[in-house]
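The complex appears here without one of its protein chains, the remainder shown in place.
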Amino acid sequence: MNRDTSPFRPASTGASPTPKHASLTASTNLRYSLTRKSIYDRHLNRTKTSELSKSAFAFLFGEMVQHAQKKVYGVQDLEKKLNQHGYAVGQRFLELLLWREGRTAKRETRILGILQFISHSLYRAIFQKPADTLEKVRENEDEYMISDNDPLVNSYISVPKEMSQLNCAAFIAGIIEAVLDGHCFPAKVTAHTAPSDMWPGRTVFLIKFEPEVLEREGLRHGST
Amino acid sequence: MPADWDIWAVSDWVTKPGEWRNEVMEEGPEELSTGSRKRERKKRRQARETGFKCSALLCSEPRPRCCRWYHIVAMVVYAVLILNKAGGLIFQRDFNPGLQKLTSNDYLILAGTFHGVHAITSQISPTNETGASGLEVLESENFVMRCFQTLTGTKFLVFAEPRQPNLDVVVRRVYELYSDYVMKNPFYQIEMPIRSEGFERHLSAYIKPHQ
Partner (left out) sequence: MVVFSFFIFDRHCECIYLRQWLDATTPSPAQPLSRPVTASSAATNTTSAVEKPPAGNKLSMAEQAKLVFGVIFSLRNMVKKLCGPDDSFLCYRTGQYKLHYYETITSLRFVMLTDIRTENLKSSLHQIYVNLYVEYVVKNPLSPVEHPGGEGVNNEMFELGIDSFVRTIP
């Protein structure tokens, strides 16, 4: 999330403090300007190209993982929780992303289109780079894979041996799942570690669409 | 070109000994030819004449001996140890043969002893300055050890061949890797032994075994 961090801060313009509130907080040295120009009043596009410290994000994400670890039983449960966190972020982020695309935004109706959207537009907006590969699973009609050689969320994370199944990129899987859901392509997205020699942290996001998606695809666009 | 740019380039170079060739390529279209070598020499001479001390490179060598080539050629690090603020050993790793093999228990004792000695060395300082630091460099016939204590009390010990000029850079880089791959890892419990695969990987990539 080098460039755009909007999921991690409230992006609504409605939450501006009232002048009364501003004068109250001014005495406590909080950064509210008296002209009501707090960060909540900024234009949504203003932070589109601004950058965020990777360290700050790493610490925040680390705390999130630790928090998620508190009330879980096992790795599966933890991944599910991270996925839920990501889902909440993804829902909001999709809205912002489409709003920022403006007139050029369009609703994807085909599976391939939405996957392209995820691996290019979405990935670029979050991580400033496209995903590394987009593949179809040969054996299964309803499964696709997006791979990321070095997921940003995992760059400082070393999973202990006893939890080797865990991949914290489940958070990104959650974001992807939310974006798919937002486009009415219900699916299950999971993150799996698939190390290669060059990339020890390579992660594959496995996308398994619900049957009705494939059914619709067949009806609308013909079974090709 | 601003004068201090030169020093930055040099120190950058020093921190990444493996990548020096690439950096030359990036600087301009010239290959690593006699021309660019000459340019390097000129830059170094300029830095000397404008009065840059080699301390800008975190290097304790007298200036004439210290140059890029020198820094790159010699770097044999024997081992790296990390002590937590209570003097417990939380990381130990050998990179090159040169030190005796000790049992893990011996290492723990050694770490504890050193922790105590470090505290005493700051007490017996003969000068009246306040905030005396403890032991920083230890020399023996066969190795030199650089100890760096962070403000939080963690100690990094780097053992290397004697007369290593750029040990400060190595220690600093180890500290950097520690704060990246250990402290930012949500599965690391603070003050506990480090079992971070990312840290080990990056550390051994930085301190390559000497051929």
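As written, the chains take the letters A and B, and residue 1 is the first residue of each chain.
One rule holds in what follows: a contact is a pair of C-beta atoms (placed from the backbone, for glycine too) under 8 Å apart; a residue touches a chain by one contact, two chains touch by 3 or more.
Predicted model, so just to flag it, every value in this text is computed and none were measured.
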item	value
Where the missing chain makes contact, among the chains that are shown	B
Of B:86, B:117 or B:205, the residue in touch with the unshown chain	B:117
Residue among B:105, B:140 or B:189 that touches the chain left out of view	B:140
Footprint left on chain B by the chain that the document does not show	98-100, 102, 106, 110, 113-114, 116-117, 120-129, 132-143, 159
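Convention: only the chains that are shown with their structure count from here on.
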item	value
CA centroid of chain A to CA centroid of chain B, Å	38
Complex contact set, residues of chain A against chain B	55, 58-59, 61-66, 69, 156-161, 163, 168, 200
Chain B - residues contacting chain A, complex	180-181, 184-188, 195-199, 201
